[in-house]
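What follows is a single structure, and I will ask about it in a moment.
Yeah, one chain of the complex is gone here, protein chain that is, but the others are all in their spots.
Residue numbering begins at 1 within each chain, and the chains themselves are lettered A and B in the order written.
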Amino acid sequence: MGSAPAAPTLGELAARFGLELRGDAQLAIVGVCALAPGKPQHLSYCADPRLRQELARTRAAAVVVDAADAQRYGGNALIAPNPALAFARIAALFDRARTLTPGVHETALIAADATIGADCHIGPYAVIESGVRLGARCYIGPHCLLRAGASVGEDSRLEARVHLERGCRLGARAQVEPGAVIGSRGFGNVRTREGWFAAPQLGAVTVGDDVEIGANTTIDRGALEDTVIEDGVKLDNQIQIAHNCRIGAHTAIAACVGIAGSTVIGRRCLIGGAAGIGGHLTIADDVVILGRAMVTKSIPKAGVYGSGLPAQPAREWRRLVARVRRLQDFERRLEEIEKHLKLESPATGAHGEQDDL
Amino acid sequence: MGSAPAAPTLGELAARFGLELRGDAQLAIVGVCALAPGKPQHLSYCADPRLRQELARTRAAAVVVDAADAQRYGGNALIAPNPALAFARIAALFDRARTLTPGVHETALIAADATIGADCHIGPYAVIESGVRLGARCYIGPHCLLRAGASVGEDSRLEARVHLERGCRLGARAQVEPGAVIGSRGFGNVRTREGWFAAPQLGAVTVGDDVEIGANTTIDRGALEDTVIEDGVKLDNQIQIAHNCRIGAHTAIAACVGIAGSTVIGRRCLIGGAAGIGGHLTIADDVVILGRAMVTKSIPKAGVYGSGLPAQPAREWRRLVARVRRLQDFERRLEEIEKHLKLESPATGAHGEQDDL
Partner (left out) sequence: MGSAPAAPTLGELAARFGLELRGDAQLAIVGVCALAPGKPQHLSYCADPRLRQELARTRAAAVVVDAADAQRYGGNALIAPNPALAFARIAALFDRARTLTPGVHETALIAADATIGADCHIGPYAVIESGVRLGARCYIGPHCLLRAGASVGEDSRLEARVHLERGCRLGARAQVEPGAVIGSRGFGNVRTREGWFAAPQLGAVTVGDDVEIGANTTIDRGALEDTVIEDGVKLDNQIQIAHNCRIGAHTAIAACVGIAGSTVIGRRCLIGGAAGIGGHLTIADDVVILGRAMVTKSIPKAGVYGSGLPAQPAREWRRLVARVRRLQDFERRLEEIEKHLKLESPATGAHGEQDDL
């Protein structure tokens, strides 16, 4: 799959990516590597002050560093204001995962009225139903299913076994990992005397440009309107987004996050792994939610939010739980003492029960 | 896929669903819509008092409302005691997702001794192994796998890429979303000096009638007996149900819930998103478990249960964690003060360590 990458010289890389070169411009780079231990003929990078000690020891032939680290480092270097970004751009030259060989596999099933853009790759056992539209240069891997009326923008990659439900739209340059389901039935059920009645889910999912959707992530279609994922959103693996949600542009969500129905998340948010966000909430732009946080109310203001009690030895944890449950008793005892000492206790109203969870 | 739905009149809908009509019986309804902003020629509904202000503004041609809202609303209306239910029933008329075109795709592989009911649809690249039994009018979507001896009741829909393991049984009118796995190996391993020995998982999964199973949900088969999902259970996406569990009839479980092995959940329970339920527990009928709750003990009584500390600004959260961890110190100081004041402290026994987590 794909030819071996060429071996550009350090000088060519500097010119191509607009970086300052220090050292041997003729050095051929055959690949990229981690800083520790590093590999001869490979390029690495240092973007983390904690790794500076590795910089001195690396066996990499050259490194991408910022100006400050360049002064510390005596070897071949490419100097960039953002070494992680410059390195990522160079590393993309060596990324065989993005190979695209145009062509349709003979076992792919494509409806007669589907529109397939130029130079698409459609893999074995993919199924593309009636009315689907694919932009140019799409990669549709094995076992993908694009249901009737779905559309995918140009230069998108559906790696394998991706499900795109009827009428759902993916923008340009999408990156979708195996097992992702876009447009599953929203979980809308109405209680009746005889059990649950399934409320039809008649909306779809609209996904903007430059969106990444991780492996086994699920995005439900809307009940009446569409669930919306705006441009530039990055979704890791095993995320669940319920019906009618809207995820703002350039928001990144780590793995295992669950977002309940009709919640609106702002732009440029960062949501840590396994956080859970309740339904019908609004999260402002630029909010950072730390891993495993439990969000039960709207967050109207940018900032960093978290919750949860971190792990500790189980014996201590059990005592802590018991103590937390004795807090009512603590409070009573405090009041007793205050009464005894004729100190003022806060008015009961001042710490009334918080019933708005 | 499927012909466009006809456009029934408001009068026809009232008659068909037994609803009181107010306004123009001849009004043709071409589809359903959300209340805000609403669409001309479409039907909407109002079942939430918070949306009453939208009712006055909606552009929908007609709405389903209850008697009280009907008095407030001047436009065309269908009046129902449960507007959400009546609307859902009407909306189903416009739901193309449930189209069934009988026929077997030429690439579907069906074992010679499988029994396929009348008017089933079997999609491309589906695999149906030996001895499988399908009831009438089943929809088996692309890439589904029904292993040997599995069975599916009539009018069921396995949308796509559903895995039904050997000998597992789905009842009638099942709705199964893409990526669901029914009958994966229970996680039973016995520790030995050399490592883990995989205990055979010889049971299956038995699923009752009218069950919904969400996208990428997994249900393990039992070790010796079956894992059981009773009639009318509704499971959202990415739920994990371990081996030997039993989920009681009409219980609804939101996304990302995990239920450990051998736990028995009662009937008509509601379990919120991302809740976690330990193994070998018994949960009574009619229990409501709030989202993200951590259930470590059986719940013998109906009621509403929850746990967890909701998110707050990270700075405050860190202080809160530190304070909770200082509770032991608080307690000591309280006792010191009580001793000093010769007040009675609770006997140590009264607040002994809670070791039964």
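Just so it is clear, a contact is a pair of C-beta atoms (placed from the backbone, for glycine too) under 8 Å apart; a residue touches a chain by one contact, two chains touch by 3 or more.
It should be emphasised that the depicted structure is a prediction, and the values quoted were computed from it without experimental measurement.
**Student:** Pick from A:54, A:69, A:129 or A:236: which residue touches the chain that isn't shown?
**Tutor:** The single option touching the absent chain is A:236.
**Student:** Of the residues A:215, A:242 or A:281, I need the one that contacts the missing chain.
**Tutor:** Spelled out, the listed residue whose C-beta touches the missing chain is A:215.
**Student:** Of the residues listed, A:58, A:151, A:175 or A:227, which one is in contact with the missing chain?
**Tutor:** Counting the whole complex, the residue in contact with the absent chain is A:175.
**Student:** Considering the entire assembly, which residues of chain B contact the chain that has been omitted?
**Tutor:** Looking at chain B, the ones touching the missing chain are residues 107, 109, 125, 127, 129-130, 143, 145, 147-149, 161, 163, 166, 179, 181, 184-185, 187-190, 192, 195-202, 216, 218, 220, 224-225, 238, 240, 242, 256, 258, 260, 276, 278, 288-290, 293-297, 299, 303-310, 312, 318-327, 329-330, 333-334, 336-337, 340-341, 357.
**Student:** Could I get the residues of chain A that touch the absent chain, sorted low to high?
**Tutor:** The missing chain touches chain A at positions 1, 31-34, 82, 84-85, 87-89, 91-92, 94-98, 107, 123-125, 141-143, 159-161, 175, 177-179, 210, 212, 214-216, 231-232, 234, 236-238, 249-250, 252, 254-256, 273-274, 291-292, 306, 308-315, 317-318, 321, 324-325, 327-328, 330-331, 334, 337-338, 341, 343, 345-346, 351, 353-355, 357.
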